[in-house]
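Only one protein chain is missing; all other protein chains are in place.
This part shows chain A:
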Amino acid sequence: MNSIYPDLIALSPLILLAVSAVVVMLAAAFYRNPRPVIMLTLLGLILSFTSLFLPQSIASRQVTALLVLDHYALFFIGLIVVATFVVAVLCYRYFGGNESRHEALYILLLLAALGGGVLVASSHFASFLLGLELLSISLFALIAYPRFTERPLEAGIKYLILAGFSSGLLLFGMALVYAQLGTMQFAKIGTMLTAPDQALELYGLAGLALIVTGVGFKLALVPFHMWTPDVYEGAPAPITAFIATVSKGAMLALLLRYFLMAGAYQSHQITFALSLVAVTSILVGNLLALLQDNIKRILAYSSIAQLGYLLVGFLAFDPLAIEAVAYFLTAYFVTMLGAFGVVTVRSGGFNGGDNDGSGGVAERDSDRLADYAGLFWHRPWLAGVFTAMLLSLAGIPLTMGFIGKFYILAAGVEASLWIPVIALVIGSTIGLFYYLRIIAVMCAPGSQAITEPTMRPVASPSLVESVMLAALALLLIWLGVFPAQLIDVLEGTVVNLS
């Protein structure tokens, strides 16, 4: 029984997330006031983040067969917790601030973050599936959260069906792999497959392909990307930020761990299929983004393309690749949170007015290009933050996005993945068009927002939101100019995976 304490300490970030979800629920049951609820939520997230430094001394602790709390997992749990913190702050004013009754939102956010944390730490199919389901069930309720408006409900149902479908594919794939190898632990699968004269048989391979397909749905890679723009557009803006960052980031971290631990990268058919997926994701994502008029849809297609870039680094499967993926993912988190943060700040939100249309319920977020016309002239700081985020997405120097893309390119070139690398370069060039188009619209001097027929009650960001956005923008540029600081952290943590 002595050995349980190190386990508990190793698990403490996840335990604290779960405990804070329960505490928030109980607090919400007794005090129907949003202020203590958001405070408790943020406190739980901060505690969970600080507890990440407790298990640092214990290198790579396997807690039962299900979870492995190594530095790789701790790094990504930290990323997820910070992203959830930002999303929780963004949700507060958006969902009505002090006058709201939205306690369930924060419980679901904490549970979704826990699901993401379990995903990045899982070393077993069972915890993989449980973490994934925890994440997607919470997300489904979060997407449909403004349940009296049409678009979020529609988006929620779309997400529910696709999440169920992809979970079914994943389960079937896991069953097939289990049928051949008789184990569900990643590490054991890996050692079994590295044995000579042992490889996945045809149905084991089909299982692996099904797993990749299921994960592809979650990551919105190209043949499986249809749901993304609709869900991104329909979901409330802070929740969209959460889907784009936490949900996808956790999935990708898990996929990387699975491929390295379970030796899936040895299967050439699968890596070939993945490189095909990467190339199509980059090209299709960027090309379709050109046709959009809606900021959220543009960002959705852009996130498809960004995941394609990530896959290029992913396919190299060496320590440099892990570092590149982790850096790019961090940059992607910061950028997407910032971009959707600006959309959130510009939107009126679902803050509890009447339902007859005249009240405070926004039928949609401020997500059309026209809503951003001339933003530079009346909200220079906000427009500046947005511009920084878009430039980072485009990969312009002095931002994190540039360093991330550089890293990915280096990893790709080193592994001589020529075709994906060429696709990456072409995709980045196409991408510049639509990012610059948004910036051009924001700069347009003639069109003041006052004269716009679609003029909407302009939301003013709260102080906390402004601080948050400013911090994100500063981080973006700071780590873009001095990337060595983050790289040092990465070299101390994630690279130990392999």
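Basically, a residue touches a chain if its C-beta (ideal position, glycine included) is under 8 Å from a C-beta of that chain, and two chains touch if they have at least 3 such contacts; residues count from 1.
Rule of thumb we're sticking to: contacts and distances are computed from a predicted model.
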Quiz item: According to its UniProt record, what is the protein name of the omitted chain, chosen from "Peptide/nickel transport system permease protein", "NADH-quinone oxidoreductase subunit J", "ABC transporter" or "Allophanate hydrolase"?
Solution: "NADH-quinone oxidoreductase subunit J"
Self-check item: Among A:72, A:140, A:159 or A:301, residue touching the chain not depicted
Solution: A:140
Quiz item: Touching the left-out chain: which of A:90, A:107 or A:373?
Solution: A:107
Practice problem: Taking the full complex into account, find the residue in A:65, A:187 or A:410 that is in contact with the omitted chain. | Solution: A:65
Practice problem: Kindly note down the residues of chain A that lie in touch with the hidden chain. | Solution: 18, 21-22, 25, 32, 63-67, 99-101, 104, 107-108, 111-112, 114-115, 118, 126-127, 130-131, 133-134, 137-138, 140-142, 144-145, 147-148, 350, 352-355, 359-361
